[in-house]
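Excluded from the complex is one protein chain; the other protein chains are retained at their positions.
Letters A, B and C mark the chains in the order given here, with residues in each chain numbered from 1 onward.
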Amino acid sequence: MMTKTVAVIGGGPAGMEASKELAFNGFQVVLLESGARLGGHMNQWDRLFPNKRPAGEILESLYRNFPGSITVMTETNITSIGRNADRFILRTAGRDVIEADALLVCTGFRVFDAILKEEYGYGIYDNVITSVDLEQWFKEKRPVLTSHGRVPATVGFIHCVGSRDEKSGNLHCSKVCCVTAVKQAVELKEKLPEARIFCFYMDLRMFGLGYEELYKESQEKYRIQFIRGRLSEAFENMDGSLMAKVEDTLTAKPLRINLDLLVLMVGFLPSDGTAAIGSLLGLTFNPNGFLQPRDGHLQPHDTEQQGVFLAGSCKGPKNLEETLADARSAVLRIRQYLTN
Amino acid sequence: MKIEGKKRLWQQYQKEIAGDRYFYVRSCVRQNFFPGAEAVFLKIMQDELGKDVYENPAHTSCTGIGYHCDIVPFDTAMTVVARQFSLMAEAGYENFVTSCITSFGLYSEVLETWNHFPEKQEQAARFLHEATGRPFARPSNVSHASDIIYKYRHEIAARAQYRLVNSLTGEPLKGVEHIGCHYAKMFPSKGVGGAEYPYVLVGMIEEWGGEVVDYPERRHCCGFGFRHYAVRANRGYSLSCSRKKFESMQPYKPDFILTNCPGCPMFLDRWQYVISEMEGKTYGPGNEGIPVLTYEELAGLVLGYDPWDIGLQVHQVSVEPLLKKMGIAYDPDGKYLGPGGKYLGRPENPANIYFV
Amino acid sequence: MPRWGYKIHEDRQVIWEEGDFSLVERIRLAEPSLCLCISCGTCASGCTAAQFTDFSLRRVIIQLQRGRIEEVRQEIDRCMLCGKCILTCPRGVNTRHLVLCIRKELSGDVLY
Partner (left out) sequence: MYYIDYDPFVLPFTLGVLALLVMLFWKFFQWWDKLQPEDRIVIRTGLRSGKLLAILKEVFLESLIHRRMWKQNPLQGYMHMTFAFGWFMLILIGNVESRIHSGVEFNMPYYPIFFKFFLDSNEGLPFSKSFTFIMDFFLLLVLSGLVLAMFKRVNAKLYGMKKPAKPEAIDRIALTALWFIFPLRLLAESFTSAVTGTGGFLTGNLGEFLSGWLPARLLAYPAWWSYSVALSVFFVCMPFTRYMHIPAEVLLIYLRHLGFKPSKTYDFFSVVEVNSCPSCGVCVESCQLKSSLGHGNIVPAYFLRGLKKDREDMQAVNECMLCGRCQQVCPVGIHVNDIRIQRRDLLNKQVVFNYPYLPPPDHQKADVVYFAGCMTHLTPGIKRSVENILKAAGIHYLFLDKEGGICCGRPLQIAGLWDSARQLVESNQRLIRQSGARLLLTSCPICLKVFREEYDLRIPVMHHSQYLVQLIEAELINVAFSSREVSYHDPCELGRGCGIFEEPRQLISRIAGLQEITAGREKSLCCGGSLGGLSLSFQERKRLASDALKQLLAGQPDLLITACPLCKKTFQPLSPVGVMDIAEFLYTAMEQKTRTAQPEVLINCNETVAVL
């Protein structure tokens, strides 16, 4: 019997983990990645919640024992997907043609473009950054300074930027931003022990084990202050610091606070790849634009298209644990499909 | 402040502004408090730019004030609006230009309602017909008068006799701009530059040589608030709102405030006087106030019109300090003389604020 | 001001920087569990004193953290120190001691 081939679309953690497992299960794997390197968002991340584990460790373990039999194609964009009987024929922008017996879509997410939340002034005010920017600073070991080169004395983390916000077009909760904010606040406090750090939140959704503990530690040990209230708008003061207006909903009073640095916790949106591949394959999108499996509970990897499977955060916001577990579970489903 | 960030945003909020053949509707408030402003607009449009601007004496209030004071129902407002459009169509015009920001907001709101709820448009047409027998029509373009001035800011700059530059130091004059809430906060896409960082007035100031300063409470309401002002006991809210803005802008030492709404210049101007009377506080250098101008008045100054011809004498905060900075020659004795040298009378001298 | 018929209103907006945070800092040293409060309101909902008056320890803690000492002063002395809230607080805040510390600080007694 000829070895069956699976094309894995997207080389982030889900795609890499699934490719490895597929290869270990004896399948030919073609891993297609539109970017220059594998690893996805993990490449931009410094440390992970809740235990501040270096993201590099995860990347390293994803690369470790990466079977040579996997055909990795980076900087590859798929332009069309056709079918010939049970086989898929993928054409790329580079005019490559890939044939596969099954497709696994691991196209993941992108973060919300904070510029769209105009009133927060990202890209306009000097000292407004996103959680991704801050993580990049951490990763590059850049000293945390304001644009004027000062050590910030007050820093505000704004939760739910682009999430749970119909005005931004997104109804969903991005799930991981709450704990990310707490993690980053703690890391920042470690670097700037004198700074007063605030988290402005609507709800704190500490859904994972160890998250609530981190939250508690952030209050007790790092004295991060949590203020329930969503930022309505931010303004720039003469000195470049920011004036934030929130309602302190627990005192039921509008609150004005000056912050030297404002960090926007940008949420999860379906990646461009998720949108493009979903359209090429004619898959169903859920109201938030993520890909909809046939049955969220019972057939979480199956789609309306036979032979096309889903894994990872192309289906919706997920933390890394869930993403990797989902990838491994998708492999089981594909093996079942291809061996029957 | 990253200006390129703002510019990127402004590019997303470019609206279509008709170029000529305007049907002009007036503002209830401005006709009374700053009558010169509308006159200057017509003069610039017709005399300087040679545009066709038509006014129909039969047009009425848009009912926006009543609507926002909760005393005119929306259905009534829609019918009145439909009549204005009908007048425009009757005169053979398609481009609707409003002097008032609240009118602009109301016209936009009505049109959007009709777009989303066609049955409301049908209803408005029916009501219009039943009430007046007029045919129903819709404009192809609705612009605010400040959009038009913005559109022709380069032409005005080309004819400018004065620039927004301190004639002694050569430094650009610093202006803060205040956009009426109903201009873009309801429909950001209908304002030049959007709602958060509107460009319509910024574009004029920059084009005419000045520098815009942004300040934390820029987005805050001027304090009109309709019901807040309309009921005397509530006027304290209105006053407090304006004060909040003055307190916030004062550290930036603005030379003038530029507005595009009927209520805003009114309150930003008059409340400076009231605050000076109540608390002795003034916001300009020394005991001066910060002069407040409408965009037409500013355009008029730039074009070299006589300050008293464009009605600057009716401002509560004396504009003379600004005129001096711009190097505009004016006749101090002519301030209170109306057409034909007729003495108009002058207000009582305030206790604390500089007044000429 | 009869001449105007209206006056300038004080802003309801709380300006963070105007808060007095010295009290919360001193209290925190005496009772570090203060930081653990998540404003869930369990303390206030079962409060013995709250049956008779609108005393809310949750509100007191929030006002303390916001540096709003006057608000704290206005209601802190309604507590009966019965300690029910210690038993119900999900975060293990030593609520009873916290109240005593606040009261002590505001009365001018020595706080450790």
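Observations on the model:
We adopt the following convention: a contact is a pair of C-beta atoms (placed from the backbone, for glycine too) under 8 Å apart; a residue touches a chain by one contact, two chains touch by 3 or more.
This is a predicted model, so every value here is computed, not measured.
Here the chain not displayed is in touch, across the complete complex, with C. Shown as candidates are C:57, C:72 or C:100; the residue that touches the absent chain is C:100.
Chain C meets the missing chain through residues 30-33, 46, 48-49, 51-53, 77-84, 86-89, 92-94, 96-97, 100, 103-104, 107-110, 112.
One rule holds in what follows: only the chains that are shown with their structure count from here on.
Here A-B and B-C were compared by C-beta pairs in contact; the pair with more is A-B.
The chain with its C-alpha centre at the largest distance from the centre of chain C is B. Between the Cα centres of chain A and chain B there is a gap of 45 Å.
Distance from the chain B centre to the chain C centre is 47 Å, each centre being the mean of its Cα atoms. Remark: chain A residues 115, 118-119, 122-126, 233, 235-238, 243 touch chain B in the complex.
Chain C makes touch with chain A in their complex at residues 12-17, 28, 32-33, 35-36, 38-39, 58-59, 62-63, 65-66, 68, 91. Residue ranges of chain B in contact with chain A, taken from their complex: 1-2, 5-6, 8-9, 194-197, 214-219, 251-252.
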